[in-house]
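Note that one protein chain of the assembly has been removed; the remaining protein chains are unaltered in position.
Going in written order, the chains are labelled A, B and C, and every chain counts its residues from 1.
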Amino acid sequence: MPALHTQPTEVSYSYLGPAGTFTEAALKQVPDAAGKTWHAVNNVGEALADVVSGRSTAAMIAMENSVEGGVSATQDALANMPGLRIIGEYLVPVRFELVARPGTALADVRTINAHPVAYAQCGTWLNQALPGHGHIPASSNVAAAATLLHGSLADAAIAPIGITEHYPLDVLADNIGDNNNAVTRFVLVSRSRVLPAPTGADKTSLIVELPDDVSGSLLGMLEQFSTRGVNLSLIESRPIGDALGRYRFIIDADGHISDERMADALLGLRRFSPNVLFLGSYPRADKQAIEFTSRYDDAIFVEARQWLAGLLDPTAEG
Amino acid sequence: MPALHTQPTEVSYSYLGPAGTFTEAALKQVPDAAGKTWHAVNNVGEALADVVSGRSTAAMIAMENSVEGGVSATQDALANMPGLRIIGEYLVPVRFELVARPGTALADVRTINAHPVAYAQCGTWLNQALPGHGHIPASSNVAAAATLLHGSLADAAIAPIGITEHYPLDVLADNIGDNNNAVTRFVLVSRSRVLPAPTGADKTSLIVELPDDVSGSLLGMLEQFSTRGVNLSLIESRPIGDALGRYRFIIDADGHISDERMADALLGLRRFSPNVLFLGSYPRADKQAIEFTSRYDDAIFVEARQWLAGLLDPTAEG
Amino acid sequence: MPALHTQPTEVSYSYLGPAGTFTEAALKQVPDAAGKTWHAVNNVGEALADVVSGRSTAAMIAMENSVEGGVSATQDALANMPGLRIIGEYLVPVRFELVARPGTALADVRTINAHPVAYAQCGTWLNQALPGHGHIPASSNVAAAATLLHGSLADAAIAPIGITEHYPLDVLADNIGDNNNAVTRFVLVSRSRVLPAPTGADKTSLIVELPDDVSGSLLGMLEQFSTRGVNLSLIESRPIGDALGRYRFIIDADGHISDERMADALLGLRRFSPNVLFLGSYPRADKQAIEFTSRYDDAIFVEARQWLAGLLDPTAEG
Partner (left out) sequence: MPALHTQPTEVSYSYLGPAGTFTEAALKQVPDAAGKTWHAVNNVGEALADVVSGRSTAAMIAMENSVEGGVSATQDALANMPGLRIIGEYLVPVRFELVARPGTALADVRTINAHPVAYAQCGTWLNQALPGHGHIPASSNVAAAATLLHGSLADAAIAPIGITEHYPLDVLADNIGDNNNAVTRFVLVSRSRVLPAPTGADKTSLIVELPDDVSGSLLGMLEQFSTRGVNLSLIESRPIGDALGRYRFIIDADGHISDERMADALLGLRRFSPNVLFLGSYPRADKQAIEFTSRYDDAIFVEARQWLAGLLDPTAEG
């Protein structure tokens, strides 16, 4: 299917739309994306399909939420669509507001339209401020807000902060989430096989399956990192989906594949696991430099290889 | 609040209703529940609140799905509601059918009402059989089916198999899920502190937080099990919710708290972890006897304690 | 054999004699031994047999030398004589001098009588100062020195510093050992089953056999200590003696059996190993307080046990 791999004639980006979503806020953080074509799509699957087909150069997708955890749809899509690479990471604070048609008072609100996840994250405030209200589930908070102006049966909607820049709605209450520190981690995904250059503050993302039984093999998998001094910032399990008790693990490891210790851990992992998917090495959004003990410095790895080569070489000096 | 802990005057059960749900199918597997009062509730939080308040003796809740993984809402509710104990485990095969108002033909279906999870699990069939259809999200599949008869805007609904025993609907297609082996694991939760008797085919459920950094401490936590020969059948991470990168782990371990090796592992875990929640020891649904090497037999633990006592006793024979 | 276990009517001590040995220097460090009967014996086996038979209250024996390592004879004797307990530890610096009959000059020395171990430890000095000398092996350095006065064929002997307090010999050279920091560790061994009280600066000595294969089981054995935060200050292998590749391990662990973490490690060890010999808990000679992280404090162990008891008790508050 050569058409699939045609390079797009112009640089363009796909993201979960419409305008006003947290995903759009993440994409606004990408300097290269400014002034380029942006495709608003309906879900993460569509966004990644745009990249695979070549319609878009890259897609911004939500990876993890500090309250809800890993985004299952993203994790499962990445696990099943080969050839994709993460090339950047972006953090967006999660702030919700309650919006309504102009003229609505908070006391008038009987039913609220909202995505179930956002609805759950605002539960404390909603139960206090609007006891007895009803919830109409939406597939998108921005859509819930937008349809308030086009026949929605609801009186109000939960929407990401800034929605009123896009729609003429009133804000009935601001910052209604349970957790003020909530943040969502987005990643920019492309088909490019050129690795972002190491910066010293990098992250490597992997999806790893385990051999055999869970407990012993999870220990064995973690040792592949620990014996090379590689720390993990994220490890999440996801069912493979074929039977209860079968998992893959979504892993973010500190460092870049061009770091010797990371490359060696990947070798160990590949030998250990029936299936390792490398999702990319890329700069961390928080730009925090990776710390590791000098025992795992690149030079130590190079020296060890030279030593081994010397042992194997009959002409070397002993 | 003494009223909270009053024993219910009659034995009763809460479950995610209405009639026809998979949860009801799980509750039907409980011999003691036959002929008792059943309370259909709207979500897992309500079901557990019924148990805590004493309104119900026990609640049946969905714990894990072989396709979707752990049920986050259940895991988070159990983590935050102290005093609950799992007393039984039940498996229900996940089978979906597409239902519609009598007289509807498959070719007439334009929009489908369904819970997003069920909708996702039927994606392959839907995209083939009904390309271009629309999805209206529902908070419950049974509700989606029921409202077809009461003003639903949708043409069809995805519902659990058997729904037509409860509602006069037509089945347009059967077994439309992507995975024919899909199964959901339910648990029966009560306030009783009497442990189910060990059967040799038991499971112990825990929620464990990790100290400090993730990678080293996850290894350390797993070693608490492995050094006592205890295997894990489930380990899932869930964000604690206060910041990115902070997790608790949902664990099912093979064996009963009255097994010496399990009791010792729990001691090690309690010392290791800042927070261990014991959710119960109960018979496995699959009745598969736990296998472990003789090194971890109860008698070995008892003998070791006697040996240590002898060392500490100045009057013992050397 | 009741006679074997008769308590000695008076307190007495056995040690590797004659007067002047390093072992005697160690025994001089024991306050309780001052003014009591001391039995000079020929080897560690005799010394321990005196304790087993009740002839002596305790025996001072050499355990480890900083140059030569563990004293095999002591390790093997302790492994094979049950019922003995170490009750104290003493360090003696190893300093050798070259002694000769009065009137002998260094230049006259052709042959040297010395125990092979001492001879090896003075090799550097001897080869420089007396090139071409001959070595007559002795079973004891003090004996080698003493027999210079009674028909020895040698011209000089290597002896422990201070030997001239006991024999009218001339010191030809002082401090002739290769390593000025050399030290020998002695232990006082008794049949008493009363454990020395914990001081916070204690040591626990063990002899442990491994199950099955060496590499995996050695890891498993070490984990019994590491998962309870117990550090080892000594681990030496000794062949069990029945076949190549079968070992027992001589272990000194930081802490006292009355420390919770040590007691728990001993339980784990007893369950893991086919054979664990507890040699005693006793104050360290260097009086250096044991450091351990607060995670392994006694209170943590006690609290965990209470928590477990609460889980098992149906009447406890949840």
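Rule of thumb we're sticking to: a residue touches a chain if its C-beta (ideal position, glycine included) is under 8 Å from a C-beta of that chain, and two chains touch if they have at least 3 such contacts.
Just so we're clear, the structure is a prediction, and the values are computed from it rather than from any experiment.
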item	value
Missing chain: touched chains present in the view	A, C
Identified contact with the non-displayed chain, of C:11, C:129 or C:235	C:235
Given C:34, C:243 or C:299, the one touching the chain that is not displayed	C:243
Residue ranges of subunit C at the interface with the undisplayed chain	64-69, 72-73, 116, 120, 135, 137-139, 179, 181, 183, 185, 213-216, 218-219, 222-223, 225-226, 230-239, 241-245, 247
Contact set of subunit A toward the excluded chain (per top definition)	82-83, 85, 191-195, 211, 220, 223-224, 227, 257-258, 263, 266-268, 270-272, 278, 295-296, 300-301, 303-305, 307-308, 311-316, 318
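Please note the rule applied: only the chains that are shown with their structure count from here on.
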item	value
Chains in simultaneous contact with subunit A and subunit B	none
Shared-contact residues (touching 2 or more other chains) in subunit A	none
